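The other protein chains are all here in position, but one chain of the complex has been omitted.
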Amino acid sequence: MKHSMKTLMVAAAVSGLLSGAATLQAATPHSTNPVLKAGKASFGSASLHQDTSKHSCKGKNDCKGQGGCKAGDNGCKGKNSCKGKGGCATDGSKHPS
Amino acid sequence: MPANRFNGYTDYGVGIGLRIPHYRHILTKKPVVDWFEIISENYMIDGGRPLEVLDKILDQYKVVQHGVSMYFGSASDPDPEHLRRLKQLVKRTRTPWLSDHLCWGSVDGRYTHDLLPMPYTWEAVKVTADRIRHVQDFLEVPVVVENVSSYAEYHVSEMTEWEFLNEVVERADCGILLDVNNIYVSSQNHGFDPFVYVNAVPTQRIAQIHIAGHSKFEKYILDTHDHPVLDPVWELYARTIERTGPTATLLEWDDKIPSFDEVHAEALKANRFLQGAAQPPSEPAKSHELEGVAR
Partner (left out) sequence: MSELLELQRRVAAAIMHPLTRNETMPRRRRDGVSNTSEAATYIKPNDRLSSFERLEIYNRQYWFRLYSCFEEDFPGLKAVVGAQKFELLMRDYLTDCPSQSFTLRNLGSRLESWLLEHPEYLDPRRQLVLDMCRLEWAHIEAFDEAENPLLDADDLATIDEHSLLHLQPYLRILELQYPVEDLLIALRSESGSGDASSNNASAARKTRRVRRVAALEPEHIFLAVHRHENSVYYKRLDREDYLLLKALLSGASLGNAIETAFVDSVIPEEDRGRWLQQIFTSWSALGWFTR
């Protein structure tokens, strides 16, 4: 790739980075808890998220039960609660809008 | 004991274990609950939903950490990564005390994920007490140890389980989480009088009590935590409270978990005994009880 071409490409990527960051910042709710704040980066009504994600398991309770534990004071313990059950969704479209 | 150096001088009432099927109910209905016990290992992670839920619970409720894999009685050294993550969680929850079991479960870096019974030997007393002291020093929070249910005993044992417990907690200078259901289960499996056990435990070291349900099979009893508390366990609980005075009490329900209200109502039955209990325990407290938290 020619250097001038590369510079153009990088500029396009950086411009995307900035506009995505602006979208994200506009939608982030205020929170005093840094962990919650980081975890709550929401798009609100931003179309991007709606366009790229399709919930496939609606009506299914995230993290329901732990299932199948077989007895003991640590019967269901020491097991990461809800791992792998944090909601299952897929992305329907190839190119995010 | 109501408030002592082993439970950070708190006076918690009746709590229940924080369990996933109840998350939604708790976060939306915000029921009044004295306190929740969390399984430390479920939150010793770097991110994601479990920590988000935990933070919301911490905003509104008193929370105490209960671990299941510290294995104070394992002969091999503890995993430094485990200790590091546990301390990180202690800082997050500000738990007034932290409990784990008087058992072993790992050897040579391999984990059974079970609470295996100790041989009640003098060597094991020393190893276990040293480990508890080490963990308590590292975490900088009072550590209390819980007696486990067991289905086997070893030929090499040199004392009874309660003698072993007493030796360990004296040497480690730590508190006790007395699980009266576990005492009952073990008493039936090993043929001892559970009241002898309860009466032998030093009341001034009891920081917390566990109650739970168990399952009876033809030849043994299993600690299943999938039932309401059975009458013989309530009787042991009543005797314990009679000796200690009102003490932080927690119901464990881990399998076939019913609705939040059903679990909470079962736990609140403990109030029958707590409210009737005389405040000062029948045995005089030892003087060191008035000292600060041992570090």
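For reference, chains read A and B in written order, and residue numbers begin at 1 within each chain.
Here, a residue touches a chain if its C-beta (ideal position, glycine included) is under 8 Å from a C-beta of that chain, and two chains touch if they have at least 3 such contacts.
Because the structure is a prediction, the values reported are computed rather than measured.
Determine which of the presented chains are touched by the chain that is not presented, and list them.
Touch partners of the hidden chain, whole complex considered, are A, B.
Would you indicate which residue among B:Val107, B:Val196 or B:Ala265 is in contact with the undisplayed chain?
The one listed residue touching the chain not shown is B:Val107.
Check the options B:Gln65, B:Thr93 or B:Asn189 and report the residue that touches the missing chain.
Answer from the full complex: B:Asn189 touches the omitted chain.
From the listed residues B:His22, B:Arg49 or B:Arg133, report the one that touches the chain absent from this view.
B:Arg49
For chain A, which positions touch the chain that isn't shown here?
1, 5-21, 23-24, 38-43, 46, 48-49, 52-53, 56-57, 59-60, 62, 66-72, 75, 78-80, 82-91, 93-96
For chain B, which residues lie in contact with the unshown chain of the complex?
The list for chain B reads 41, 44-52, 69, 74-76, 79, 81-82, 104, 106-114, 116, 119, 121, 123-124, 127, 151-156, 189-191, 219-220, 222.
Note that only the chains that are shown with their structure count from here on.
Could you tell me the distance, in whole angstrom, between the mean C-alpha positions of chain A and chain B?
Centres of chain A and chain B (C-alpha means) sit 36 Å apart.
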